[in-house]
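Worksheet: one structure, shown below.
In this view, the complex is presented without one of its protein chains, the others remaining in place.
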Amino acid sequence: MNLLLDVRDLCVAYGKVEAVHRVGLQVEQGRIVTVIGPNGAGKTTLLAALMGMLPARGSVNYAGEEIMRVEAERRVSRGLCLVPERRELFAAMTVEDNLTLGAFHRYRKRDKTVGEDFERVYQLFPRLQERRRQMAGTLSGGERQMLALGRALMSRPRLLMLDEPSLGLAPLIVRDIFRVIAGLRDKGVSILLVEQNARAALQVADYGYVLETGEIVVEGPSAELASNPRVIESYLGFVSVNAA
Amino acid sequence: MNTEIALFLIQDGLTNGAIYALLALALVLVFAVTRVIFIPQGEFVAYGALTLASLQLGKLPGTAWLLLGAGLAVAAVELVQALRVRALRRIPAIILKFIIVPVFLVGLVWWAAPQKPALTLQIVLALALIVPLGPMVYRLAYQPLANASVLVLLIVSVALHFAMTGLGLVFFGAEGSRTPPFSDAQWKLGVLTISGQSLWVVGASLALIAALLLFFEHTIYGKALRATAINRVGARLVGVSPAMAGKLSFTLAALIGALSGILIAPITTIYYDSGFLVGLKGFVGAIVGGLLSYPLAAAGAVLVGMLEAYASFWASAYKEVIVFTLIIPVLVWRSLTTHHIEEDEE
Partner (left out) sequence: MNRTRLVLGVFLAFILTAPLVLPEFHVTLLNYIGLYSIVALGLVLLTGVGGLTSFGQAAFVGMGAYATAYLSTVHGWSPWVTLLIGLALTFAVSLFLGFITLRLSGHYLPLGTIAWGISLYFLFGNMTFLGGYTGISSLPPINFFGLTLDSGREFNYLIWAFALLALLSMNNLLDSRSGRAIRALKGGGLMAESFGVDTARMKIIIFVHAALLASLSGWLYAHLLRFVNPTPFSINSGIEYLFMAVVGGAASVWGAVVGAGILTILKQWLQNILPKLLGQSGNFEMIVFGVLLVLLLQRAREGIMPLAVRFFPAPKKLLAPVSQVLQRRIRPAAGEALLDVIGARKAFGGLVAVNDLSFTMRSGEILGLIGPNGAGKSTVFNLITGVLPASGGEVHFRGERIDRLSARAIIPRGLARTFQQVHLLPTMSVLENVAIGAHLRGRKGVVSAALRLERAEEATLLAEAAQQLERVGLGASMHEQAGSLALGQQRILEIARALCADPVLLLLDEPAAGLRYQEKRALAELLRGLKAEGMSILLVEHDMEFVMQLVDRLVVMDFGEKLAEGLPREIQTNPAVLEAYLGSVN
């Protein structure tokens, strides 16, 4: 087993309110791991803390190194990459400039292979190529998610963290996005996927964790989780298992 | 007023306006990237002018000591930080960047200054002393407060303006200086006499604006600055740290400030505290553009230059009053065209 990410006892607090409590999770090289759970469970907070965007306590071991004290920007150049829920695109810049900035740390290191990656991203998302001179702010919801993914891929991530990639997208586009995610794993990218859309997430993932009010309550291979009544309960309140 | 005077005033207004435009651009840049309202920009103008004046006298400018001191302070802060996150690998780079390089630069100026090199070289030396102060000031004063409100950052700016003006007095004394013009050439164009110095100022400003445009449009660092201005979180997620963007924008602001000082020094006598008013005129221009739009800021700054030129002809005693009161109609206009009450950010 080749562990890429090993999180232990991670706690994140906003002032006095603890949003994530003693979370432990592992991501193996080349796997898709999903964290599912109802809204407000602390999923977004968890990813933000792993990215170094929020102060946290505990231990985060990435590729054999403790990165708890490493700033977010340095985590990016080590191959950790987050596609946030709000996408956080550069609205007043072109699609191409957004992609260029995705490779910022590689340009800094004078990486000559960035050009190839533009080709790859455009192959993956032909729509982005059509719109490469357009401002990111003019894109539709689905295109924005494509651009956010494309921008992340430009950094050549080893571990890609996706926060609700299906959020606000029509079912057809969600299917496309999940197909791309599965394809990335096959190319060796490890993925930590946070989703509210539990069925889609469990379908694509190898392993899953259920987060509820900041704590991991269930974990297991995704096939097992998909049939676990606890998962459905935590989403829909008192729904009987039969109903789902 | 006859045509000749009118044309002369336009030339005068354009010359000053070009410098205000440069400063306005730097202010908009710094505000967009860091949310800092960079009042001490004016001190960089004065430091640039007075450092060049010292060099022309063959003296080691006092700002050399400031560079050494600021370098040491930054080194100390960075070393503490590196020890705290146990990144010992960074130590050699810190010592090189903030101690050895400043010592080398000061040594170079100390050696070169008495030999009174050519004007171009003097300008390069002056810039070498002043420009590194930009990122150092950012590191020392603003970076620890990166999450503070615009208001707190503004108070820091004003405090810094105080400190830097006082230091200017220590380094350069209360006497003003005026450097010889870059060019004594005069051209007659009908009734108008065009001075070489004016052409230099306008030309250099335009060249610098063009260079900035290229930088923002076509370099990865330029794009990184634009990205930070548009979306700070997004920029961090692609690996652009706010601290890096801050230092870079302050480097540019210091460069623009020092160059403006060097350009304006042959036109007016610069005192240790003259920079403040010069910088603020850039501000009035920038406010015309709502501190957001580069072209509007530049246009506003040229307007300020024109207004100043005509005001000094018609009512020279009230020149400053007229220029700074311009801000009131501008604010009236802006408040009538802004319809929402903005949320405070705290």
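As written, the chain order gives the labels A and B, with residue 1 at the start of each chain.
What we mean here is this: a residue touches a chain if its C-beta (ideal position, glycine included) is under 8 Å from a C-beta of that chain, and two chains touch if they have at least 3 such contacts.
In this text, all values refer to a predicted model and were calculated from it rather than measured experimentally.
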{"item": "Of B:L7, B:A32, B:A82 or B:I155, the one touching the omitted chain in the full complex", "value": "B:I155"}
{"item": "Contact residue for the chain not shown (choose from B:F104, B:W187 or B:Y318)", "value": "B:Y318"}
{"item": "Per the touch definition above, residue among B:V74, B:V284 or B:L307 touching the missing chain", "value": "B:V284"}
{"item": "On chain B, residues whose C-beta touches the chain left out of the figure", "value": "37, 39, 140-141, 144-145, 148-152, 154-156, 158-167, 169-170, 173-174, 277, 280, 283-284, 287, 291, 317-318, 320-321, 324-325, 327-328, 331-332, 334-335, 338, 341-346"}
{"item": "Touching residues on chain A - with respect to the absent chain", "value": "16-17, 19, 38-40, 137-138, 140-141, 164, 166-168, 170-171, 174-175, 196-201, 213, 232, 235-239, 243-244"}
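Convention: only the chains that are shown with their structure count from here on.
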{"item": "Separation of chain A from chain B, taking each centre as the mean of its C-alpha atoms, in whole Å", "value": "42"}
{"item": "Touching residues (chain side chain B, partner chain A) in the complex", "value": "85-86, 220, 223-224, 226-227, 230-231, 233-241, 244"}
{"item": "Footprint of chain B on chain A - complex, ascending", "value": "51, 53, 69-74, 76-77, 81-82, 84, 86, 88-93, 97, 100-102, 104-105, 107-108, 151, 155"}
